[in-house]
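Here's the structure, in structure tokens; my notes come after.
One chain of protein is taken out of this complex; the other chains stay put.
And then chain A:
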Amino acid sequence: MRFRAKIVDLACLNHFSRIITTIAKLAKTCILRLTVCKLYFILSDKVANGGASMWCELSQGNFFDEFQMEGVAAEHNEIYLELVPENLSRALKTAQSAKAVKIKLTNKHCPCLRVAVELPSLSSSSRIVTHDIPVGVIPRRMWNDFREPSVPDFDVSIYLPVLKTMKSVVERMKNLSNFIVIEANLSGKLNLKIETDLVSVTTHFKDLGNPPWASEDGCQSSAQGRDLESMAEACIDIKKLQQLLAGQQVNPTKALCNIVRKRIVHFILLHEEVSLQYFIPAIA
């Protein structure tokens, strides 16, 4: 099992660093899955996470100048590691002026991801900072726990409003209630609602647009037979939603959510080089 990668371009490094920071805000511990072409950050929906789960996928070619990996075996050419993304985020944070960043899987006393940052210095040799991030190697028999979640059979799919606006609304609502209701319909309307003994607050967004999803028979999902005005709602933990929104440092190219009424809300945030899916289960 081997892994080594190198980033030389500063813009790629900063972009990668921002993604890791976003992941760190969503998960205390997560799985890093390495394949020849892609990196995945996975959080599975265990009870410990409050049932929330995450799937983040990026193409290594968009970030790394060198990327070599050899999985556990030829026919299972992948590596699954458990790590604390905050450690990786910290290691990359002070690398902003780096000449190069190398990441390597090592096993000196215990498996670690060694991040070596080469920094410019006024002296003849560069300054080198190494961060040894402890990781856990996930054995192959457990890989099935971390498969890509399928898109749920949703009632409504809708594009999200500008995330910054949504974030400031949710942040204020968080002071009043622990739970928030997201409801939306197929006419581009989305409401965020909280209700307590003393107060109820609803923020209405309209004209958001509903993304077209191809149905199984290949045709565009037809709106016929569906009530365009009826709202599908789910009540979720407001902190999870706030964490998701707070972690977004760059506006995604596309942001949408799929609501299965009273069951789950599935958020999809797409950027040019990275896609993030986040599932928040509804509170019973």
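The rule we apply is simple: a contact is a pair of C-beta atoms (placed from the backbone, for glycine too) under 8 Å apart; a residue touches a chain by one contact, two chains touch by 3 or more; residues count from 1.
The rule is short, and it goes like this: contacts and distances are computed from a predicted model.
Per its UniProt entry, the chain excluded from the display bears the name "Cell cycle checkpoint control protein RAD9A", taken from "Replication protein A3", "Cell cycle checkpoint control protein RAD9A", "Sestrin 1" or "Translation factor GUF1 homolog, mitochondrial". Interface note for the absent chain: among A:T35, A:N62, A:N107 or A:T202, the touching residue is A:N107.
From the set A:R127, A:R140 or A:K206, the residue in touch with the chain omitted from the display is A:R127, counting the whole complex.
Across the interface with the omitted chain, chain A contributes residues 1-2, 4, 84, 87, 90-91, 94, 102, 104-111, 116, 121-125, 127-134.
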